[in-house]
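Only one protein chain is missing; all other protein chains are in place.
Chains: A, B and C, in written order; residue numbering restarts at 1 for each.
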Amino acid sequence: MQTTAHLPADATVATHTEGQTHSIRLYLLVWGWLFVLSTCSYLVDYFHVQGYLRWFLILMFMIVKAGLIVGVFMHMAWERLALVYAILVPPVAVLVFVAIMVLESDYTHFLRLMFFGPAP
Amino acid sequence: MAETTLSGPRSEHLPPDGWEGVAADWSSDQRAFKNVSWGKAMMWIFLLSDTFVFSCFLIGYMTARMSTLAPWPNPSEVFALHIGGESVPLILIAIMTFILISSSGTMAMAVNFGYRGDRVKTAVFMLITAAFGATFVGMQAFEWTKLISEGVRPWGNPWGAPQFGSSFFMITGFHGTHVTIGVIFLLIIARKVLRGDFDTGRRGFFTSRKGNYEIVEIMGLYWHFVDLVWVFIFALFYLW
Amino acid sequence: MAIALALVLVVVGSVLFHLWSPWWMTPIASNWRYIDDTILITFWITGVVFVAVILFMAYCLVRYRYRPDRQAAYEPENKKLEWGLTIATAVGVAAMLTPGLFVWNHFITVPDDAVEVEAVGQQWAWSFRLPGKDGKLGMATTNNVSDQNPLGLVSVDPNAKDDIIIQGADLHLLEGKPIKLLMRSIDVIHDFYVPEFRAKMDIVPGIVTHVWFIPTRTGTFELLCAEMCGMGHYSMRGQVVVDNAKDYQTWLDQQTTFGSTMAQAEHLKTAAVGPSQGEEHPDAARVPR
Partner (left out) sequence: MADVAHGAYEGVRPAEVPDVELYHPKSWWTTYVFSQDAKVIAIQYALTAMSIGLVALVLSWLIRIQLAFPGVLPFIDAHAYYQIITMHGMIMVIYLLTALFLGGFGNYLIPLMLGARDMVFPYVNMLSYWIYLLAVLVLVASFFAPGGPTGAGWTLYPPQAILEGTPGQEWGIILMLSSLALFIIGFTMGGLNYVVTVLQGRTRGMTLMRMPLSVWGIFTATVMALLAFPALFVGVVMMMFDKLLGTSFFMPSIAQMGQHLSYGGGSPILFQHLFWFFGHPEVYIVALPAFGIVSDLISTHARRNIFGYRMMVWAIVAIGALSFVVWAHHMYVSGMNPYFGFFFATSTLIIAIPTAIKVYNWVLTLWRGNIHFTVPLLFAVAFIVTFVNGGITGLFLGNVVVDVPLSDTMFVVAHFHMVMGVAPIMVVFGAIYHWYPKITGRMYNETLAQIHFWITFLGAYAIFFPMHYVGLMGVPRRYYELGESHLSSSVTLNHYITIAALIVGAAQMVFIFNMVWSLFKGKEAGGNPWRATTLEWQTPHTPPRHGNWGKELPVVYRWAYDYSVPGAAEDFIPQNQPPAPQGA
């Protein structure tokens, strides 16, 4: 899919002057953070943190990591909002789907416990 | 109708970003994403679609896990390795995670050097990324063999809900496929870079169009996405 | 021109057909008259709109047909008109939805005095189970299904002993008594549908679904399977008989309980099911053998 021939080279370069030429340090920094966060979420499991705290930590680390990757590595932080919204809004539909399926699974589980659960 | 005709901004000074920026961009002519090339836009939208694919896989897994009465095998034990006598939980997965993250880092470097027009460095970093990717797939393969040898099958396993094996093989399998495809393309593009296609403006094989270093960034988008997916799998499958 | 005429014909024809054709809902036999009412409300609102929209279009087609000397009006938009129509429509929607949701709430809240009756679907036949004297249905799971125990009851469950099992025969219900119909399938998805009762619900393997209603008139009603379940789908019929108290008793007395059938089975030393089958965890993982 190499395709941007029709774009005058200057346009392309101009395009990315903001996006691309920030220092390597930033990458190393983010890289480091991702390591730290991954380690943290690993430790959550290692020390058998349980219950809501576990969920909170795991999801938090997950979101932050995702944010870093999308924001910095994928340069979304430097894209114009028009693109940012176009990409970030549709997944709301997925969230609805997830919410519904959580309720649905609970209901199924409830029915199964009630009717097929441990016999009296 | 006059109100529907906002004029496109000039290339030199794009309109201010923020809400009015969004409005201006979307209502301008020719393109909605002002400084985004066709290839990049396409990759972004493809990734959006792919997001839905992986989301649905994870939703399926979640539903199976939440609605079964059978006990769900505890990942942190299932994926533990015996190192020097005592077993370390999830260790292999942790290492895989670090490897994939590193590959993302190197990929970012590659992109960066690409735009500095540094042919060799770009190619080298892409090859390193590919190497990391290959390692990841290798370890995934090891993981699979380990589980299979312990009697985990897509249709059942010794410890509980059969959906455990099903979801595991399906989700990691699909992710692994994405990684593999990524590796292949990394190699192809690295070769092009090294050969200097993008400096000499050599024509592509099929499309016969010229490429430029931006393809490296597009490749990067894909690769980082693969990493992103793993972040979710790691949290939702292994740590739940 | 011709098209305008055609539209008028379509409208008139549709209305006449609606009013005079003999094909209409079957006479209701349950407490769900509310559902019929909601249908009628919807018919009225939507019918009026349909007629209005089409006739207005017909008028436009005649009134504004091509004339060389005329020029169409140039009017990109008309905020007032557009918003007015939008709001009118919203009102129409609300008028249909609100009663609907109330009835739905009624539909999903089962009264406490409802008696539980079980309907079991399998390719392609119906079986039923009544709670028996103790008024409780015993546990049953697909894993226990066998020739002696076609509905897969859990024999260790005391409640199961006196359950009454009806196979290959009609289900009898007592007139005027609220029924909570529990539905279980041992193979694929089916759907319990008696047009006269209006109520309908899928029967999904792996869970137990339910629906409730009060039979309001005696008679024999056809039970149809309304969810695609394979080649015999269309032939998966049954009968539901609504009796008055007397007939119901006489029918009830002729039925045999699960306990007695099991006893015979034991006696014949062919008991295939026992407490030993881990049937407490029907859903537990089973590595195929």
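Heads up, the rule we're going with is that contacts are C-beta pairs under 8 Å (C-beta built on N, C-alpha and C of every residue); 3 or more make two chains touch, one makes a residue touch a chain.
Please read these numbers as outputs of a predicted model, since none were measured by experiment.
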item: Touched by the hidden chain, restricted to displayed chains; value: A, B, C
item: Residue of B:S104, B:S166 or B:N212 in touch with the missing chain, whole complex considered; value: B:S166
item: Residues of chain B in contact with the chain not shown; value: 1-2, 4-11, 26-38, 41-42, 45-46, 48-50, 52-53, 55-57, 59-60, 63-64, 67-70, 154-155, 161-163, 165-166, 170, 203, 206-209
item: Residue ranges of chain A at the interface with the undisplayed chain; value: 1, 3, 5-8, 10-11, 14-15, 90, 93, 96-97, 100-101, 103-108
item: For chain C, the residues touching the chain missing from this view; value: 1-3, 6-7, 10, 14, 17, 21-26, 32, 34-35, 38-39, 42, 46-47, 49-50, 53-54, 56-57, 60-61, 64-67, 70-78, 81-82, 85-86, 89-90, 93, 96-97, 100-101, 103-105, 107-108, 122-123, 141-143, 145, 147, 152, 183, 186-189, 191, 193, 195, 198-207, 209, 222, 224-235, 237, 282-286, 288-289
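Here is the rule we go by: only the chains that are shown with their structure count from here on.
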item: Pair with more cross-chain C-beta pairs in contact, given A-B and A-C; value: A-B
item: Cα-centroid distance, chain A relative to chain B, in whole angstrom; value: 11
item: Where chain A touches two or more other chains, by residue; value: 108, 112, 116
item: Residues within chain C bordering two or more other chains; value: 281, 283
item: List of chain A residues in touch with chain B within their complex; value: 1-5, 7, 9, 11-16, 20-21, 24, 27-28, 30-31, 34-35, 38-39, 41-42, 44-46, 54, 58-59, 61-62, 65-66, 69-70, 72-75, 79-83, 85-87, 90-91, 94, 97-98, 101-102, 104-106, 108-109, 112-113, 116-117
item: In the complex, chain A residues that touch chain C; value: 108, 111-112, 114-116, 118-120
item: Complex interface listing, chain C residues touching chain A; value: 139, 141, 154, 156-159, 184, 206-208, 279-283
